[in-house]
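For this view, one protein chain was removed and the others were kept in their places.
For subunit A:
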Amino acid sequence: MASGCVPSSRLPSRCHRPIPGPAPPWNCLGRSRQARDPGAPPPCPSPGDWLGRRMRGEPVWCHRPYPLPRSLVRVMAAAAAVEAAAPMGALWGLVHDFVVGQQEGPADQVAADVKSGNYTVLQVVEALGSSLENPEPRTRARGIQLLSQVLLHCHTLLLEKEVVHLILFYENRLKDHHLVIPSVLQGLKALSLCVALPPGLAVSVLKAIFQEVHVQSLPQVDRHTVYNIITNFMRTREEELKSLGADFTFGFIQVMDGEKDPRNLLVAFRIVHDLISRDYSLGPFVEELFEVTSCYFPIDFTPPPNDPHGIQREDLILSLRAVLASTPRFAEFLLPLLIEKVDSEVLSAKLDSLQTLNACCAVYGQKELKDFLPSLWASIRREVFQTASERVEAEGLAALHSLTACLSRSVLRADAEDLLDSFLSNILQDCRHHLCEPDMKLVWPSAKLLQAAAGASARACDSVTSNVLPLLLEQFHKHSQSSQRRTILEMLLGFLKLQQKWSYEDKDQRPLNGFKDQLCSLVFMALTDPSTQLQLVGIRTLTVLGAQPDLLSSEDLELAVGHLYRLSFLKEDSQSWVAALEASGTLAALYPVAFSSHLVPKLAEELRVGESNLTNGDEPTQCSRHLCCLQALSAVSTHPSIVKETLPLLLQHLWQVNRGNMVAQSSDVIAVCQSLRQMAEKCQQDPESCWYFHQTAIPCLLALAVQASMPEKEPSVLRKVLLEDEVLAAMVSVIGTATTHLSPELAAQSVTYIVPLFLDGNVSFLPENSFPSRFQPFQDGSSGQRRLIALLMAFVCSLPRNVEIPQLNQLMRELLELSCCHSCPFSSTAAAKCFAGLLNKHPAGQQLDEFLQLAVDKVEAGLGSGPCRSQAFTLLLWVTKALVLRYHPLSSCLTARLMGLLSDPELGPAAADGFSLLMSDCTDVLTRAGHAEVRIMFRQRFFTDNVPALVQGFHAAPQDVKPNYLKGLSHVLNRLPKPVLLPELPTAVRIAALQCMHALTRLPTPVLLPYKPQVIRALAKPLDDKKRLVRKEAVSARGEWFLLGSPGS
């Protein structure tokens, strides 16, 4: 075994077989078959009657190594059912051309003819006759090559008897001259694929190969052929091969011993893997099989540059690992090897060994690991403690995890020692004391090792936790500095998190129970510590403790909520503040009662104080406290029962502000709306909360807004504030967020109230709805009421697509009318957006066409002349956007209209900016979240459809409006993803852009110099453009930029 191995100087004690890399690697054609050739007598070519001898019972195989083709012909003629029919002359010619003429073409021709039935295989053998018995080995080789090639194409046509005789022939030829062997192997490969192969012959072929062929002295291709033959038989003749017993395994060991080619190794490893996994008998050859494969470990192979075979180092590593880690029977040999390689200096060897160990743990048990555990632990510990490489550390921890899992998994006999306990106590012994030195380097590696082991099983977790927790608790109190305490608490957090992996049927057995009080008091100490970092870890630890079911008592929770309340107002320390809000949200979802009873009342009180402060005039600190309170209210609204308390609080607050005639600023109302929106977001995932929020908040907001829009003798401050653009926008986002996630059924309920409110003034569903006059936003002249169309838009444009909108026809006409009303841009734009949003979702058909016709008429009438041109333009823009998003055929027509307006002296600049709106994402309408129909590639499509026209328009346009086209174009390009844009740019555009860059050099040099390095760098890329004409421009532009401000230019 060791004879072929080269001892490696780097890894001394074992025979390591590196796989040759670039230089001589892929073919070993140079090698000759010295093993057999020199002494062997030339093959005896003398003819004889093979069949006759067989009939007379003379031994044929032993004494006459070269059965005669003539006889093969005869035997096969007997076997073949089909009589030769086709003219043989052409075949003889082809055979002659191939064998004597050394042409390659005829082989395919003959194969094709046999395949199509023009000739039989027998006829080919007949035609080959004399070449197969030619005394010149080259000619014989050529003859057999032709036969083999025919068989490779036509093996499916062979009859069983033909196969038998061909196999006998080929087996015998294995003894022939070495020049002949490659062709013989090809023939056997073809026959190994034969379905008609009778039982017994596979074994016979393999025996012949094992006996006659010294595989490793063959060239790479032929070795590969041998592996193929074996693979083919293993696939189809498994039972038969197994009857060979361990001889098969031994034969294969000899075949692959010394293999060096990576392509062959991949196949050979696969075969070994199959031998093991399909349970072939290994007999006494387990160690030999291990040696013949493990000598490649760790894989040392660099693929040559421009490698056409595409074999990567990783392929070999993985396939070898599959072999080595496939059976516990290798354990006694493999584990020492792995330990040795982990201890080596080579990084890749360490990694590979640790990963292989990890893989082994899947099939090993305590028995295999027992003797090696101390060494394995020592190696892993050293790697994790000392390594500079994160990968080695990670693999070391992973291996330790698998080892512990493996030990935990094993079923023990009653009297056996539990290796897990002793293994873990080793780990604890080596790591414990490091945990007590939070300033030292080894504290974290030790914690990670313990956590890797503890994460492997519930048993390991119990054992480690019960040892480590008391230690860490004690250490926390021993150390007084915040930074040390933080390290200790963070380690503690890691162990607590591991607890979540295991569920305990009996909660009383949970190892944490005994430490709960100590843990809580420690966490509360951290939460009151002045150090933000310690606070943060404390907050995270509190969240993890809270996630343990039934661990915290109601007293603990009350204290915890108190701390979170305090931290929720620490706005100046924003990190802890954010973390506290997040923790409140997480814990409130788990403990709604605790938060309802201890936190929400406090926040409500805070809100009332805030209200009275508002009345008395602001103080900055009070104001920020008020904002914190609003944020905290939305943060804890993570449970339906809490939402039912917090949402009314916020809405009451709004009413309070409204009634109390307070000095409310728009920012106050906007803050409340933001809080409402966050609450709505938290409710989206829970259908019940979502509906509750929608049903409660929307009527309330609408009622407030409607009341604010009523004409009144003494207008309150809030009323004015509520109708401001920004405040309405904030309300729009609350309404949209509260609507998008409604189920279609519930949304359909809601729509039957809200649309009639706006169309018919039906206020019956609004709270406190005794308004002084009617609400008629579409008919009424008051601009205040019309502004509320934005709220209608927020609702109807967020509905799921299949919700039917009552009175849609009337609604669309009213919206259209209002969109071109010139008194208030805010309301006309809202109407246009609302119309567009509905249009986008409306199913194709007659009604959609009618709406579109109405819109086009309206736009055209408005654009003609008069006071409404700008409104008509806005309508056109939004309708175009609605159609562009859904790829509606009319969109191109409307886009063309919009493009035409670029030359309009009055609307041109607005039209140019309109392209920006077409290409960008809106937040309130026509959003994907709001169920709008947005096709994914609409920008790219818009770009390809419209850029040529824009460019053309630019060239044709008079000088004074050219900028509008450029601006429009730049908006389109700007919004396009760059990777999409660049290859899309036609050559002409790239050329023009480069010419522009060139032309820029004519500007005064001082203006350009600041950009010179940037431009030169950017122009390097088009130097490699795929089009020559572009490169030419890039060269001249870049050349000029180089000369800028340079001497001599």
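FYI, contacts are C-beta pairs under 8 Å (C-beta built on N, C-alpha and C of every residue); 3 or more make two chains touch, one makes a residue touch a chain; residues count from 1.
Just so we're on the same page, contacts and distances are computed from a predicted model.
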{"item": "Per UniProt record, name of the chain withheld from view [\"MTMR9 protein\", \"Cytosolic iron-sulfur assembly component 2B\", \"Chromosome transmission fidelity factor 8\" or \"Serine/threonine-protein phosphatase 2A 55 kDa regulatory subunit B\"]", "value": "\"Cytosolic iron-sulfur assembly component 2B\""}
{"item": "Sole residue of A:H165, A:R321 or A:R1038 that reaches the chain not shown, by the stated touch rule", "value": "A:R1038"}
{"item": "On subunit A, residues whose C-beta touches the chain left out of the figure", "value": "986-987, 1020, 1023-1024, 1026-1029, 1031-1032, 1035-1036, 1038-1040, 1042-1043, 1046-1049"}
